[in-house]
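Complex shown without one protein chain; remaining protein chains in place.
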Amino acid sequence: MIKKTMLALATGVSLAFAFPAFAQDVRIGLMAGLTGPYASEGQDTKRIIELMIEDLNAKGGINGNKVQLVIEDDGSSPGTAATAATRLASTKVPAVIGTYGSAVTEASQDIFDEAGIVQIGTGSTSIRLTEKGYERFFRTAPRDDEQGRVAEESLNKLGFKTVAILHDSTAYAKGLADELKAQIDKNGRVNTVFFDALVPGESDYSVVLTKLKSANPDAIFFTGYYPEVGLLLRQKKEIGLDAPIIGGDASNHVDLIKIAGKDAAKGYRFISPPLPTDLDTPVTKEFLASYKAKYGTYPGSIWSVASGDAFIALVEAIKAKGADSEAIADYLHNDLKDVQGLSGKISFNEKGDRVGDLYRLYEVDGDGNFVLQPE
Amino acid sequence: MDIFITQLSNGLAIGSIYALVALGYTMVYGILRLINFAHGDLFTIGAYFGLTILVSFALQGNVSPLIIPWILIIMAAIGVAIIGFLLERVAYRPLRNANRLAAVVSAFGASIFFANALKLIYSPNRQSYPADIINLPNIPIFGVDIQSKRLIMFGTAVLLMALLYWYINHTRTGTAIRAVAIDQGAAKLMGINVNKIISLVFIIGPALGGAAGVLMGLFYGQIHPEMGFSFGLKAFVAAIIGGIGNIPGAMLGGLLLGVVEAIAGGYVSGSWKDAIAFGALIVILIFRPTGILGERVADKI
Partner (left out) sequence: MEALKQTRHIGFWTGIVFFALMAVLAIALESSSGGNTWLRTLNNIGIFTALALSLNIILGQTGLFNMGHIAFFALGAYVTAVLNSVLGWPIIYTLPFAACITALFAFVVALPVIHLRGDYLLVVTIGISEILRIAFVNDIFGLTQGPNGITGIQRIELFGYRFMSQFAQFYLIWGFVAITACLFYFLEHSRFGRALNYIKYDEVAASGNGVNIVRYKLIAFALGAFWAGMVGTIYAPFIRTISPGLFEFKESVLLFAIVILAGGGNIVGIVLASFLLVGMRDVLTMFGDWSMLLFGLMMVVIMIIRPQGIMKPRRRQYNAGHLVGKFPSGIGKKAGLSAGNQAEVVE
């Protein structure tokens, strides 16, 4: 009797929670920070993927099968990301795109790995993400050791002898700061005269700027995210600190200009993979045209565009091998070679890292445009 | 030495903001024994109101830059005062006779509600006040160039605190507020309308918080929906350091916290500065269990 009741109860509940299944459609997961501090990145990512799926489905999908998107919000925070990843894992998608922020991505890695799902990180450059030996983790973002190398190269090329390194204690920024410091110490061409952190999300950075002023460096390298960069630029001007700020790739976002004001932002330089508008391949041009047509602007940053690269790679893999996680991972590791993506050619090495040197130096001009500097 | 004075001015400036927010905490606490955790978000709302007024009335360029801050501060203060009044009516008054921790939980709920309402209305992205509203020259003090905006912030905070102090101690209504703070029942017997007084406190406190929000936006530039949480927490700490319920104490606590943070950030490490500020709080409370200016209350037996 009890057994029967239990069984009945179990069936009842399982029916209540059952999801309808779509046999024909190919489902792809997207984990993005739709809310939280990096929400503008996440929202843009969602727009790009939705647009690309729309276009793809209009052309008949993958081998005649329509593509469906399953979206979860990671809230730009590791805790929420773990929950979002479990939700996605339980929908049994073969592959997931995302996400922005190394710490956020890291919190989801184990969960996807355990579920055997392919994950392609988009805005996560922290080195150790691909050093853990996960066979189904890839990323379309470059790595921080590469960025650190290019940063040191650029500092030297620009003729700075002493540099102050400032980070914001986030996983990514601390990692990049350490990497840059290591490169500087190794090559001995530039001197580090300052190494400290600020607290992200605050409104007043005059204390740290005053401290920087007293350290008197030739240049300040800030490895954090764009909102803080904007504020630093603005308050640096007010405080009368003349040393220029140079930033990492997380400052590649148009909101920077809005926060700092065009005056204060002029002359700001940063290291970043090239912006889509600076690439003149047909694929990129076509994408930008259709994005502009649908949303009225160009994408705000390179990282949402990197999610488009992830999508292109996934579509190639599914087209060739079908929607099976193992086959996709195998294809991405071994067979995907120099496919034309939105931010350049895509191929992955055995660790799942993107191959190729991607970093360029940018400078902000007087009108708030990001101008690619000649090599 | 120059650097030290500059850091001191940095600390006093941000401390002025903490102090203004702390005044709201301390008034509400003094009268209801309620930690109004939503107060930090009222501060944020003030900052957003200021920006909205600035942008939607196209004040910049049409009105003298010397008048703009006052228009913004007064209008935002009125707006936030209305919200503060409603907050008390909706979220706290029904809990007046319940366990006082119930009201604290309700305050947290209200805090989450406000922050997310702002996100929905203004987007979760950070917003910025235009960079060129007020351009004032630096003023040399002890041979160091001090930004005049620092002095304005400090001056405004001291002025508002002094006004409030005078109002509480030297007017009839102020006397009523003090009476309600000491004993609600007795105050009622003396013919004081306790509900009215409490509403009044929930108008004054949020108005000050709203004004602080505008100052923040004007002088530091960037605002975001979640900033009230950390500002609120720090202002609360400031109120406790000074002795909660005590108006000059809130001012003192705010300025002290600002300076401790600036010195810690400037001379020790930016990443440890909040930890040092909290450490200072704990040390102060170990030696002065009711804050610097707080009265030692004897146990009522």
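For reference, chains read A and B in written order, and residue numbers begin at 1 within each chain.
Everything that follows uses one rule, which is that a residue touches a chain if its C-beta (ideal position, glycine included) is under 8 Å from a C-beta of that chain, and two chains touch if they have at least 3 such contacts.
These numbers were taken from a predicted model, which means no experiment stands behind them.
J.: For a quick check of understanding: of B:Leu59, B:Ile134 or B:Leu285, which residue touches the chain that isn't displayed?
T.: B:Leu285
J.: Looking at A:Asp55, A:Glu114, A:Asp185 or A:Glu286, which makes contact with the chain not pictured?
T.: A:Glu114
J.: Touching the hidden chain in the complete assembly: which of B:Val63, B:Ile78, B:Ala102 or B:Leu159 does that?
T.: B:Ala102
J.: One chain isn't shown here. Among A:Thr35, A:Gln235 or A:Ser343, which residue touches it?
T.: A:Thr35
J.: Kindly note down the residues of chain A that lie in touch with the hidden chain.
T.: 6, 9-19, 21, 34-35, 73, 77-79, 82-83, 86-87, 89-92, 102-103, 106-107, 109-111, 114, 126, 128, 132, 169-171, 174-175
J.: Going by the touch rule given at the top, which residues of chain B touch the chain that is not shown?
T.: Touching the missing chain: residues 29, 35, 90-91, 94-95, 97-99, 101-106, 108-117, 119-120, 229, 233, 236-237, 240, 244, 271-272, 274-275, 278-279, 281-282, 285-286, 289-291, 299, 301.
As a working rule, only the chains that are shown with their structure count from here on.
J.: What whole-number Å value describes the gap between the mean CA coordinates of chain A and chain B?
T.: Computed from C-alpha means, the inter-chain centre distance equals 37 Å.
J.: Inside the complex, what are the residues of chain A that reach chain B?
T.: 35-37, 39-40, 169, 196-199, 201-204, 206-208, 210-211, 213-214, 227, 230-231, 234-235, 238-240, 255, 258-261, 263-264
J.: Once bound in the complex, which stretches of chain B touch chain A?
T.: The touching residues are 3, 6-7, 10-11, 13-14, 119, 123-126, 128, 130-132, 138, 145, 147, 149, 216, 220-224, 226-227, 230, 261-262, 265-266, 269-271, 273-274.
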